[in-house]
Each structure stands twice: as C-alpha cells, then as structure tokens.
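Since the structure comes first, as structure tokens, the remarks are kept for the end.
Left out: one protein chain. Kept in place: all the others.
Moving on, here comes subunit A:
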Amino acid sequence: MRYNEKELRALSRQPAELAAELGMRGPKKGSVLKRRLLKLVANFLFYFRTDEAETAPCVLPQPVGALLLERCVVSQEEACSFSLSFVEDMDRKYVFQCDSERQCLEWTGALRRASYEVMRRSLVFYRDEILKMTGKDPLEQLGISEEARFQLSAIKA
C-alpha cells in the first residue's frame, strides 16, 4: 500500500496536541526501551530520536515512525506506564514509560480522544445532548446537520 511520506512528515511538523520525551518499547519480542520524543498530531502518534538536537539546524528532524491512532486500545500498565495496541492484534503492544502518574494519565486520555472516529462519535453525542436540552440542532446553523457522517444517532433505537 503506497503512501507519500512527505504528507506524513508535513503533519509531524504541525503543532502537537502533546509532545514529550518518553521511554518507548516496540511490540517485537526482545525490544528494548528507548528514549523517544513523542508527538501527538491529529490522529497520528509520531516518534523521533531524542538526539535530533545535535543535528545541523538546517536539517529538519524526521520521525523514526508513525502510528495511526484508530481502532487502538490504550491501557494503563503500571502507575507510570501505558500500552498501545491495535484491536486486531492486542498482544502486540507498544509500551510507554512516563515520568509521572500525572503525565501517564494525560497521555492515555489524549491518545484515546485523538481518534477521528471517537471524535466523530463525541460530536454526535454532544449534538444529541444539546438537541435534547434545547430543542435545537447546533449543527444546523453550520448547515451540516444533514450530512451522513453525523447521523450516527439515527441508527440508535
């Protein structure tokens, strides 16, 4: 499956929802914990090498990798660490080590909410609640209330 790496690199340079240096271990057996700069941008988690500061200023740091945060499960592992796995293969986990419990909670929350599909679901949730409470559809003013992509609630019993 082809993709244009430049599109992803461009995204990785956008302002991040969250960015921090964390310990990261890949899902393969025997993977070691490495220090990585994690950057959450839209529904992607990018990870960079932490020694990028040493490269020449005109060289743009490139991510080592990117993970699409859809259909994923983010779980607290210990007080300061969490894991990320994808629904079809829950045994393969990316494990992250945080500096504090607070940081761990911050990341697990943000990663779960980053999914486009989860956000879409949240949008419909708030729309429905507001409609219930006020009798008005907040998306109507924007002229998008009829769009199929916001009709989740139509299926509900």
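One rule holds in what follows: a residue touches a chain if its C-beta (ideal position, glycine included) is under 8 Å from a C-beta of that chain, and two chains touch if they have at least 3 such contacts; residues count from 1.
One rule holds for everything that comes next: contacts and distances are computed from a predicted model.
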item: Choices "Pyruvate dehydrogenase E1 component subunit beta", "Large ribosomal subunit protein bL20m", "Sesquipedalian" or "Autophagy-related protein 101" - which one is the UniProt name of the chain not shown; value: "Sesquipedalian"
item: Interface residues of subunit A (partner: the chain not displayed); value: 1-14, 42-43, 60, 62-76, 86-90, 112-113, 115-123, 125-127, 129-130, 133-134, 138-139, 142, 144, 147-149, 152, 155-157
